[in-house]
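The other protein chains are all here in position, but one chain of the complex has been omitted.
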Amino acid sequence: MKLTVYLSGEIHTDWRKEIEYVSRQKSLDIRYLSPVTDHDASDNVGVEILGEEEKDFWKDHKAAKINAMRIKKGIEVADIVIVKFGDKYRQWNAAFDVGYAVAKGKSVIVIHPADFTHALKEVDAQAMAVTHTTEQAIQILEYLTK
Amino acid sequence: MKLTVYLSGEIHTDWRKEIEYVSRQKSLDIRYLSPVTDHDASDNVGVEILGEEEKDFWKDHKAAKINAMRIKKGIEVADIVIVKFGDKYRQWNAAFDVGYAVAKGKSVIVIHPADFTHALKEVDAQAMAVTHTTEQAIQILEYLTK
Amino acid sequence: MKLTVYLSGEIHTDWRKEIEYVSRQKSLDIRYLSPVTDHDASDNVGVEILGEEEKDFWKDHKAAKINAMRIKKGIEVADIVIVKFGDKYRQWNAAFDVGYAVAKGKSVIVIHPADFTHALKEVDAQAMAVTHTTEQAIQILEYLTK
Amino acid sequence: MKLTVYLSGEIHTDWRKEIEYVSRQKSLDIRYLSPVTDHDASDNVGVEILGEEEKDFWKDHKAAKINAMRIKKGIEVADIVIVKFGDKYRQWNAAFDVGYAVAKGKSVIVIHPADFTHALKEVDAQAMAVTHTTEQAIQILEYLTK
Amino acid sequence: MKLTVYLSGEIHTDWRKEIEYVSRQKSLDIRYLSPVTDHDASDNVGVEILGEEEKDFWKDHKAAKINAMRIKKGIEVADIVIVKFGDKYRQWNAAFDVGYAVAKGKSVIVIHPADFTHALKEVDAQAMAVTHTTEQAIQILEYLTK
Amino acid sequence: MKLTVYLSGEIHTDWRKEIEYVSRQKSLDIRYLSPVTDHDASDNVGVEILGEEEKDFWKDHKAAKINAMRIKKGIEVADIVIVKFGDKYRQWNAAFDVGYAVAKGKSVIVIHPADFTHALKEVDAQAMAVTHTTEQAIQILEYLTK
Amino acid sequence: MKLTVYLSGEIHTDWRKEIEYVSRQKSLDIRYLSPVTDHDASDNVGVEILGEEEKDFWKDHKAAKINAMRIKKGIEVADIVIVKFGDKYRQWNAAFDVGYAVAKGKSVIVIHPADFTHALKEVDAQAMAVTHTTEQAIQILEYLTK
Partner (left out) sequence: MKLTVYLSGEIHTDWRKEIEYVSRQKSLDIRYLSPVTDHDASDNVGVEILGEEEKDFWKDHKAAKINAMRIKKGIEVADIVIVKFGDKYRQWNAAFDVGYAVAKGKSVIVIHPADFTHALKEVDAQAMAVTHTTEQAIQILEYLTK
């Protein structure tokens, strides 16, 4: 079974590349989609294209809205949304993506360290699988597509 | 115009009571819904009704799923979802609720301190209003229902 | 929070009456809906109103379709669907109702004896709570509406 | 007319292979999807990838949720869902799939022995065709795609 | 169980009044909706309110669109749509209403004389009950709401 | 712009072939779908595959339900549904298809003789174009895809 | 038939009051909803509640988003949306409301002077009635609810 998978969450590590690399090695029939993962480009795209803002709120606002077009498309065409919570930043956008994906009827796999269990309980409760490692998520994809 | 409003987020302060109190004083035609806000009851409901678990994960899981029935109903019947991010805890459930509400086509008002602006930019980008105080949220409700 | 609850499944015991009785005693703000629970009337309604059939298949077919109008309405207006699997009969209609309810975005509570755990795993996996007794289901409703 | 068909139900016989074999022989323009049909792999996938559980309930739960991702995708992209009830096991998952498929607006063909007629009447009432044999289901697909 | 029922089709006999009269006598908890049944008013409303037309097509067009607002609302709020095909006129609007109602997920009861069986087979195939008399339709409503 | 068009209605003339022939000649980028147009096969498919029936009602019923799987798929993947009403038969299935297509948000083009204007006013009122000839329908498709 | 009607468009004349006054006089069973019609309050609500902006764009943006919560709710609960285009201002918001209402499946009545016929042709094409006067719109409502 061919799958389309959107990779949401953590952007300061290489977990997306790892998933895509192993998938190619195992010849899994999966198409991956992701947000823009160039942190600076993502933060500044609003003012760079649409013009400067004095207030940080509007600078962020314009960037977030442009990025939202790609994220929305990614989640909506996906069969499965994988969301990785890492140990840095507040990552509210990752939790937002899970809520959005669940409401759109997508199957969600969450990856997070064990010590986030209590804080992520409402998120995990909506997931079809909760893993501690990227490797486990890949194993699930391999199982589902074989 | 009569409104139904779901109050999501922070449960360790009295902001819901404040909104409901002012609404009554101003005779606003608004019905408020909220999650269970008794923190201990909410954390333990799974094991208390459905039986003990050795692993914290399943204890949390059973509680979160029971609570999800009320949260889902609350968001789905609401016209407007107000989500308050406070200065405590990770509050991923609040961000999840925004994602869920937006995908269900609800209007969202977000309340948060100014220093969360960058971290909440993807959440704020989907909101119809972003305020720093509960008072501002009430003013919006008063304006919308007059 | 006021709830509408549809009670699906087992019709040869008094579990619906038990739930409704306890709810009244505890003054829970819940409206209950159910299928026609008069087994004979339910089996024969097709031929009694629409005329005899030589083949059992069509006798059953006409009855099942008339009953489906009530079941469909019940599930679609419900916030929560409670489905009880008992120790008699094959109860495929109960499992059908869970599938239908889940696809319509309803929260499902499943009640079944412990020894059905493996056979009902796909059904339980979609439920927000799985209980062994009717009492537990009532406790959940009380918790959700308080 | 090209069709996508999901094959749900009985996994201990070769009926899926039979349908796919005859389809190839007759050059029917049909894409078939199915759940994982390796019974052991399907039962154990939860604990094998996500770690051991002491309670059977959670072992089953984790497996059923992983499998659900594939089943959900299969039903949702299908034009027609064929569900075969055999003479073994309780097969509540098959009835669940029919309920889910019907609620998602899919056309359903049910295959079952004649002596299940009364027990499956609510399921049959929602089907577009009820057959006793796999051959009949293939004939329908041939008719629909010619 | 309270029901909302839309009564579509034949407007030159008193079948709607018969259903409503018997319902009141039996105290059935049913709200009935119907199109405008004053044939002349219905045919002429377009030109009477919106101004004359030289071409019959536009006279009919304007009337049909105004009537459509009421029909659409009636079908969409109904749980059950009853459509009566009589022995006069072509009644394509009745068949249109069935198609519309089915696509909107409504349960449909069709009433028609026995000799329409072949001509109405596609319509009957989508109905939850097919009767020859108004009395049978009332019996079904009584059964469903008791 | 590439279009998918479902051709509903009249099956005793060659209008579908005419449309497809002209489309090929003009190289229009259109995929056509249609019901089974072999009248006898269509009428008898139910009993031929699923077994004899004594009552005509069930013979027709089984055939109509099998055909419905193809019609439903055809309408649901179409961008535009063209429905031709001819001078023979009652054609309630054609009117049903318009109602179904409109409720599913499809654009509908209706072809019918001028003297059906009054009888088809509710159907025409929902169409995006009403023509008297097949040629006009082709001209519209050519205009839309150029 | 009881109706809920949203009154969109022109806010510098008293047409809403006229409709509501005549409705009361004629005892029509209609609930009316409307946007905030205090022009200054509507323009300034963003900065008055949420704080000043240097750029007009953000001043307008914050106001428009707050107003959108009321407009969205109004259209979504309405059975019929009446939109009046007057002779002042560009009124793009009125045309936006028609597009939004049509996509949400609402019946739309448009009121506009005759000389807007060509400019509003795409809007009128989606309406169920087009009138030149408020009186005609009231006559339609009276006809639909009698």
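Letters are used for the chains, namely A, B, C, D, E, F and G, taken in the order the chains are written, and counting of residues starts over at 1 for each.
The rule is short, and it goes like this: a contact is a pair of C-beta atoms (placed from the backbone, for glycine too) under 8 Å apart; a residue touches a chain by one contact, two chains touch by 3 or more.
Quick caveat, the model's predicted, so the values are computed rather than measured.
Undergrad: Please identify which residue in F:L28, F:I80, F:A103 or F:A119 touches the non-displayed chain.
TA: Looking across F:L28, F:I80, F:A103 or F:A119, the contact with the absent chain belongs to F:I80.
Undergrad: Would you mind spotting which of A:K65, A:R90 or A:H118 touches the chain that isn't drawn?
TA: A:K65
Undergrad: In the complete complex, which positions of subunit A touch the hidden chain?
TA: Subunit A touches the chain not shown through residues 33, 36, 41, 45, 49-50, 62, 65-66, 68-70, 72-74.
Undergrad: Name every residue on subunit G in touch with the hidden partner chain.
TA: On the side of subunit G, residues 56-57, 60-61, 63-65, 67-68, 71, 85, 89-104, 116-126, 130 touch the unshown chain.
Undergrad: Can you list, in ascending order, the subunit F residues touching the missing chain?
TA: Residue positions of subunit F that touch the missing chain: 1, 3, 79-80, 107, 128-131, 136, 139-140, 143-144, 146.
The rule is short, and it goes like this: only the chains that are shown with their structure count from here on.
Undergrad: Per the centroid of Cα atoms for each chain, what is the distance between subunit B and subunit F, given in Å?
TA: Roughly 49 Å separates the two chain centres.
Undergrad: How many angstrom lie between the centres of subunit A and subunit B, each centre taken as the mean Cα position?
TA: Distance between chain centres: 23 Å.
Undergrad: Using mean CA coordinates as chain centres, what's the gap between subunit A and subunit G in Å?
TA: 40
Undergrad: Got the subunit B residues that touch at least 2 other chains?
TA: Expected reply: 65, 68, 130.
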